[in-house]
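The structure under discussion is supplied below as structure tokens; questions concerning it will follow.
One chain of protein is taken out of this complex; the other chains stay put.
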């Protein structure tokens, strides 16, 4: 099967911060979509987070975006900017897709 | 640690369509396993999906399959075929594993 | 955006075995963090697992770790060791990050 | 007027409005999905079970068969005016129009539940077997919607897909649960009720309140999508329930149902599914845009019925109940 | 016959059957996992609490100590016939046989709950301290199963693993919850009951119904695995509960328990764990195939007991209750 090269971004952010990121992604016409997955814990520079029962204040999510290399770089910079002092990490990696028009 | 090259497929599909995909994977002897993760939202050509409360009609899942390059290409084609007009994306990327017999 | 090369480990283990893995990761000073995601099913050499209702005995999770190549190799070996006869797989792949000090 | 106020000031409707307000001000108030889904199972089971018990207790089944036939016919036929209205009022493509039409031919169980809760609080009786009507109206509309969407298209569904679809229609979770709990209620009767009453009866209004709180939050989230939807669609969302309810009212009066029963049939015909049909549409018409139909059914028609429609249908049913007998008597003189 | 019908037509068993049917027709009906797990916590807490209150009210503890010892012995010994049967009837390897045997020595709390619910609906009394028996029978079987699986193997568990396992056994969630709620019931007594009764008593049958609905769905999903399992294993799944229940019945009669108590001890001995033991096995015997033991315990033995076993054990207990005294009297003449 012939495949096309794209980039894959993974953004781990606090659930309460996700709408700001998604709003950015939805406003960027070159990005055709995203997928959001729930996390059940994490550790980083701001300490360990585990499920907290009644409060969802510390919940995080992982947002997956597949797009072209150029857009991926631009988006990575923009998202890191949006994160400011907020908690979060952004990862980029290579990915191949079969339907190039889709991404 | 010595590692071996494999391919990693990620398939995002509607939860109601997942059984058809898993059935295919289980029927392909060269595929040794898969892992399914829940999604809590997504956007693509068919619009934005967010959790819908009482109905799970729009839920999506991510199915992860690690296998050899050759099988990965074959599987990607087959899964895209299975998706037909259904909602979904298929991603392929490189991955290294330590126990080659396992995948 | 300038990026730096790192490795990404993905560890699929039974939820009851995750604390042992996280304890190891937390005890390794070179590892700056991890993210844990829930799985809702899987298949491997020990058969198929699907959600089991009242019991969480068969639940699995996916632990994502981003770190340097050297640490990644060391961690992969250590985690496979910890898994012993327990159920689980470990995957390694390439990833790029923007803030090298963070990982 | 009095009826409308009584409805508006009942705890369930107020909880819905609270959820709506919370959603509109973008509060982070949230009912976890897993719990919302369990509450839906609870509500469906409870009305099914209670319907079955009632039928066992007052086994007057004479009126049941014609009623079920009429109800199935309503579900089968209502997608047609819905489809026509959609094509006239709004610029909706064939597939989406068919999908939406299927939602409106089918029924909203929660709307039905809210209506029964309202009738009970007003002391208005209704036939115990109305729950069977709910079950019967859930799925025929799916077929009509599908036919409308596919009419004139090249290939029919291949046999595998057809089988999947038939399965989806008959094994749909809410249909199985409603019929199953109805059967359990019928079989266990008064003794079963004695054992389950604390859960299915005493807890009902309270749990309905929590479910409607969540519905309010979801409806508010749908509001954002209205800007892109256009006035024609929004208009459809309030017009179609009136069309459906009129058909239901007429049928209820014609069948000689009680005031409560007539109001419930109107409510069912005027409501739009958002549990059973959206699920079936993912298999039947995967290319249809699910946001569109959910925004209409959940975002416009559901609140319209809950806040205005139900009391209206009750008031009209009260007003016209008995006319049919009068008219028949008149004709015979 | 009458007993069997009464059991079969009770709402909890009918709900289980509804779930089973829904699962078999592959309906998309679903109770969210989070809610199913919370319901399990609720059921365990409720029976523990009620047992504790009952013990506080009628503090006849004379029979308790011998009963607990016998119960622990049952749990410890029943894996042996289970293991032997498995090796004879089916081609199961040592490790899987040990794991399965552990499940059958231990107990199924939901089966127990269903049995108490059935006894109550029939007005048959049983000792309040039976809940303590449940707690005592949960874990000894794990040790025996582990020994059987490991017998003749090279290395024993290293000390770290042994510690993990001991921890898993004693800090197992359902054991801690059952004993804890038992203690809370005992300490707070009638006053505690007054405050919690609406939840732990009034709501009990209704919530049990929802839990069993989910069990039915899960059991149906297990059915698919039977084709690959072989007739020997299926046979084991119905034979072993009869073996266990016979041992339990004998012990109950021997100890002079009431009819209800004897039936419950038989039910416990005849049931197979699917909450506590599967969790412990993941640490104790990670190589054992969890699908196999769950398919047996959940897919065959649980429905067998729920539908046929419980009324059978009750009927036999009613029939033979008192024989022991008669025999003893006979011997003494």
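Annotations for the structure displayed:
Order as written gives the chain letters A, B, C, D and E; numbering starts at 1 within each chain.
Assume a residue touches a chain if its C-beta (ideal position, glycine included) is under 8 Å from a C-beta of that chain, and two chains touch if they have at least 3 such contacts.
No experiment lies behind these values; they were computed from the predicted model shown.
Contact with the chain not shown here comes from a single listed residue; of E:173, E:232 or E:256, that residue is E:173.
Only one of E:151, E:187 or E:231 touches the absent chain when the whole complex is considered: E:187.
Take chain D: the residues that touch the chain left off the picture are 9-11, 14-15, 18, 21-22, 25-35, 121, 198, 202-203, 205-207, 209-210, 213.
Within the complete assembly, residues 32-35, 37-38, 41-42, 45, 167-168, 170-174, 176-177, 180-181, 183-184, 187-188, 192, 195-196, 198-200, 202-203, 279 of chain E touch the chain that is not shown.
The chain not displayed touches chain A at residues 14, 16-17, 46-58, 84-87.
In the analysis below, only the chains that are shown with their structure count from here on.
Least step count on the touch graph, chain A to chain E: 2. Chain B and chain E have Cα centroids lying 38 Å from one another. Chain centres here are Cα means. That of chain C falls 36 Å from that of chain E. Among the residues of chain C, those touching two or more other chains are numbered 37-38, 48, 93-94. In chain E, the residues that touch at least two other chains are 28, 30-31, 33.
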